[in-house]
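Presented below is the structure to which this report refers.
Some chains have been omitted; the remaining ones sit where they do in the full complex.
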Amino acid sequence: ASSTAEATDQGPAEELRLGYFANVTHAPALVGLQEGLLQDALGDTKLSTEVFNAGPAAIEALSAGAIDATYIGPNPSINTFIQSRGESARIVAGAATGGAALVVRDGITSARDLEGKTLATPQLGNTQDVALRGWLKAQGFQTDTSGGGDVTITPTENAQTFQLFKDGQLDGAWLPEPWVSRLVVDAGAKVLVDEADEWPDGEFPTTVLLVRKEFLDQHPETVSKLLAGHEASVKWIADNAGTAASVINAQIAADTGKPLADAVIARALEHVTYSVDPHADTFSTLVENGVAAGTQKEGSIEGLFDLRLLNAQLATSGGTKISAAGLGEE
Amino acid sequence: MRADTTASADDLRSLEAGLDNLQTTTDAGAGRFRTFWSSVLPPVIFVVLLIAAWQLYIVIADPRPDKAPSPADVLGALTYAWDTGRLQEAVLTSLERGILGFVIAIIIGTPIGLLLAEVRPIRRAVGPIISGLQVLPSVAWVPAAIIWFGLTDATAYFVILMGAIPSIVNGLISGVDQVPPQLRRVGTVLGASKWQLATSVILPAALPGYFAGLKQGWAFSWRSLMAAEIITSGGTIGFGLGTMLQQTRDLADLAGVLATIVVILGIGILIELAFFGPIERRMLRGRGLLLSGGTR
Amino acid sequence: MTTARIDSPAPALSTAPAVRIDGVSKRFGAGPVVLDDISLDFAPGEFVCLLGASGCGKSTLLNLIAGLDRPTAGRIETPAEGSAVMFQESALMPWLSARKNVELALRLRGVPRARRRDEALGLLDTVNLADAADKRPHELSGGMRQRVALARALAQDRPVLLMDEPFAALDAITRDLLHEELERVWRTTGRTIVFVTHNVREAARLGQRVVLLGSRPGRVVNEWRIERTEGRRIESPEVAALSVEITDELRKEIRRNAR
């Protein structure tokens, strides 16, 4: 584990390759690109981007060295950190919190009604998948990762889930935005559980900014600039609540060829909060939930966070220092 | 000189017996056990060496475990999957699907093959299409099948059928084609009716080709199934080996991925060795088509 | 011996011929004429050898007699029961033992199941193969396989036996033995045998009558009758003398095709 000796600072990188999803929960990336905030902050470093549909693909790209940083959910971040024994990546900032919910079809009004039903999640072991498994367990249901148990959980790609739900082949799904809103607005689904209700203060991480460890070691200056752009984006969203929806939608349309319906994006934005705080204190719970759900190997996430650059950034801009909750550098 | 010109019947008998003895050598299949060892041992040693080299690399280079897990990690992933029961479930589900799909493919493919082999005009028209379908990767059917059948088992079965049926049909056709015309003529000369000709001569004679087609059909079934399971994970589709592969990938669990690959490979080899191998060897040996010994 | 030998040089016209070939011609599709106006009568119990160079149409003629093909012109009369045929390759079913191969012929002839086994063993014994009854074809030598094929042909119990170069693929020692075997079978069963070969000595050794076919198109060129057929061996001087005569004629025919 020590063979990859501490790489030294090599100054600013020529290029930063950034990954993100064309999703409302990744709005800081979308806005940063659409408004040019990220490139402005990076200066001479060229920004190139890559759009992913799911966490694993982004992690694989990061591991293979095809990208340097990516917006991603907390669980895939935990996963790669544990699998690589801390050698793959670091979380350098938070991006979004909230914006996930269990939506179900008409007629299901309580947890009791879920017995024998089939629910979807975006991906085995992703943030929502773990949340659903944890929640079901708390409700006294048995589940397992191979589709057995009292409630069947079937990890299914979001677009497919939408289709299957409309066709009546699924009874519900624990999804991130904007899919919650799409199911609610376009498919008549009802929110049974808002994930925010499951966490103290209603705050839980949905998206974080993850950087390849090697890149972080070699080009801290570039990562710093990226963080500046990221912070600017988050700030921009807070400051432009009126136009944020259309800017986000413009980038989504550019990446996927299809904008979201106005009602969908409006509803989605109501449920997501954007912040640079990764809520490090919740990560131990996330790991416990993952291990309990059987989607996570046991392992230490000590060192997952490297918030030094972010805190330095915040110090200059007058923000409050963010804690790594003992899981890394501050 | 003229004395023994007309060999008496007895004389002829003893001469023929002598010649028969000289011309047939009954080499006993001794050393079967030795052949077994000499054919099984070297690859086993090779695999062990390979694993040792792998372990050595891990110890010396100490690479990131999520990019290059050690043999022990893979074994651990395997036992973990076994302990949680996921492995057993995946193997059973996949085998059940594979075998059921294969059986359906046989039931559908055999009559089609017979029809094509025996009715010229149909064969001319349909034969090239079937051969063409063999060229099409059956994985290409997966997206269409998902649209038609959703993420259900029907998709898996459809893809298996599209993969296996052309092989079985073509195997039967080439089996019938390879029936020596001499045998057909003997059948006719012996006074066989059309039906007797088919059941007593052509079908048994076509068996080796048919069986080769079945074997290939199974390989295609298994391949197609894995592809279908990987691509269609989700929905109401059951949990098979392909799904397991996809899930371990999603968890960035390379040890689990490699463990699953080992299981898929193992099942492939096992079915080949334990099912098709003995049947084929018996059939070929019964017809003298198998050279004794040999490396295969 | 219950033979029906005809020692007179001309076939006894009092009995109807076993096979009558009357002005038979054959061409395949638009190809050249293979057989051209062939007329031959084979008397019952006669042993006829058809001799000719490669591709002269011997097999074609035999197939016509066997009813496996139809002539382009002319008529062929054969016994109603049809004829048994033996080919150059034994054409045994490779998945059946020697006995089962013979039993197949019995079954297709309609012999009831109960009697098949014994009858098959009896037939294999006539060709000195009772010991090898349970062996598969690939466990038998070439000569043994042809003897099984002979037993199978006998199992058909037809008055006419057609043989298309049955011994051509065998080694010389085995072939000589099978000549003696075949002669014995012929004498004991009294079958009409039509034997195709391009071996002049074989024809002179076996036949009561040797018919030489010319090539392109196949026509009857000449015919020889042998009066004393008992006690012949392939080295016999009378066989040698006849061979020289036939060979000369045959070579003339071949030379005709030099250009």
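Every chain is named by a letter (A, B and C) in the order it is written, and numbering of its residues begins at 1.
Simple rule for what comes next: contacts are C-beta pairs under 8 Å (C-beta built on N, C-alpha and C of every residue); 3 or more make two chains touch, one makes a residue touch a chain.
Note that the structure is predicted; figures quoted are calculated from it, not measured.
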item: Stoichiometry of the full complex in this file, given that only one copy per chain type appears; value: A x1, B x2, C x2
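Methods note: only the chains that are shown with their structure count from here on.
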item: Intersection of the contact lists for chain A and chain C; value: B
item: Chain at the geometric heart of the assembly (C-alpha centres); value: B
item: Farthest chain relative to chain A (centres taken as mean CA coordinates); value: C
item: Chain A and chain C, separation of their C-alpha mean positions in angstrom; value: 89
item: Touching two or more other chains - residues of chain B; value: none
item: Chain B-facing residues of chain A, complex; value: 1-4, 54-56, 59-60, 63, 76, 79-80, 83-85, 87-88, 118, 120, 123-126, 144-148, 152, 154-157, 160-161, 164, 167, 169, 294-297
item: Chain C-facing residues of chain B, complex; value: 2, 5-7, 9, 12-13, 15-17, 19-20, 23-24, 180, 182-183, 185-192, 196, 200-201, 204-205, 207, 286-289
item: Residues of chain B defined as touching chain A within the complex; value: 61-67, 84-86, 89-90, 150-151, 233-239, 243-244, 247, 249-254
